[in-house]
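Apart from one protein chain that is not included, each protein chain of the complex appears where it belongs.
Letters A and B name the chains as they come in the text, with residue numbers starting at 1 for each one.
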Amino acid sequence: MKKTIIVFSGDMDKVMAAFIIANGAAAMGDEVSMFFTFWGLNALRKAKKVKVRKNFIEKLFGWMMPRGAEKLPLSKMNFAGMGKQMMKMIMKKKNVNSLPELIEMARDMGVKILACSMSMDVMGIKKEELIDGVEIAGVATYLGEADEANVNLFI
Amino acid sequence: MKKTIIVFSGDMDKVMAAFIIANGAAAMGDEVSMFFTFWGLNALRKAKKVKVRKNFIEKLFGWMMPRGAEKLPLSKMNFAGMGKQMMKMIMKKKNVNSLPELIEMARDMGVKILACSMSMDVMGIKKEELIDGVEIAGVATYLGEADEANVNLFI
Partner (left out) sequence: MKKTIIVFSGDMDKVMAAFIIANGAAAMGDEVSMFFTFWGLNALRKAKKVKVRKNFIEKLFGWMMPRGAEKLPLSKMNFAGMGKQMMKMIMKKKNVNSLPELIEMARDMGVKILACSMSMDVMGIKKEELIDGVEIAGVATYLGEADEANVNLFI
């Protein structure tokens, strides 16, 4: 049965947990919808700067927030990125998929990736700045999907 | 169908997310129950100091924790309140409802707002200090409501 996950957090460890659950469910044949909102949107940003029109505040926000999955910090023991690097190193050694790989797998398995329109507006993030395959949606879409699902998580 | 949301977090952005989901569901005709516990209780405190009897530790807690929805910090990029102010400014400009407005709307639409009795006791928060329309409840009430709901989130 369908699963939905709201990804509010922009921390690497939490976003990874979201994708591990989503991919696991998709592998077992479930439909999965992930809703990225607030800081979670940062996980969907392209690594490269995209030319779009932004006002001053939007530029500032865009510059201060991590651009893409590779840049997300750890929620704990980040130590200005050193903890994060260590974690990534360990994961590589242990053959755990990296976050960009998990996102790739999710898309390949047909996990629906939705970005919250209101958060995009507030943070000044434009559709062109997000990775391919992301759909824009609002809270009504989320609630419609959640009504059809038997597992709904907020991460 | 019914929705329940546990609001554990006392961060402005997370509490806003909770109310946006709750209000969206209520607008679509669902019953919604929100359970405020631990730091989440701060979102329900009246902005004005209320005269109640407290012991020293309870006073200290009450003084250190944000008093009401206007005072909640951001979970990220708060920068001693500057990030929060910037976020509020942007939201106003983009015509996004502020947290106090979202709370008002929730009450108008009949969203049930419950405060966790055990957390109130631990943090020394008295009923008179909470905004109007809040009911006090325990974990058994939560579980009873969650059993009737098809979406249950922990924020």
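Just so it is clear, contacts are C-beta pairs under 8 Å (C-beta built on N, C-alpha and C of every residue); 3 or more make two chains touch, one makes a residue touch a chain.
Remember, predicted model here, so these are calculated numbers, not experimental data.
If you put the hidden chain back, the residue from A:25, A:43, A:72 or A:131 that touches it is A:25.
Listed by residue number, the positions of chain A touching the unshown chain are 1, 13-14, 17, 20-21, 24-25, 28, 30, 75-77, 86-87, 89-91, 94, 96, 150-155. On the side of chain B, the interface with the absent chain consists of residues 6, 8, 10, 37-39, 57, 64-65, 118, 121-122, 139-140, 142-143, 146-147, 149, 152-154, using the contact rule stated above.
Here is the rule we go by: only the chains that are shown with their structure count from here on.
In whole angstrom, the spacing between the mean C-alpha positions of chain A and chain B is 25.
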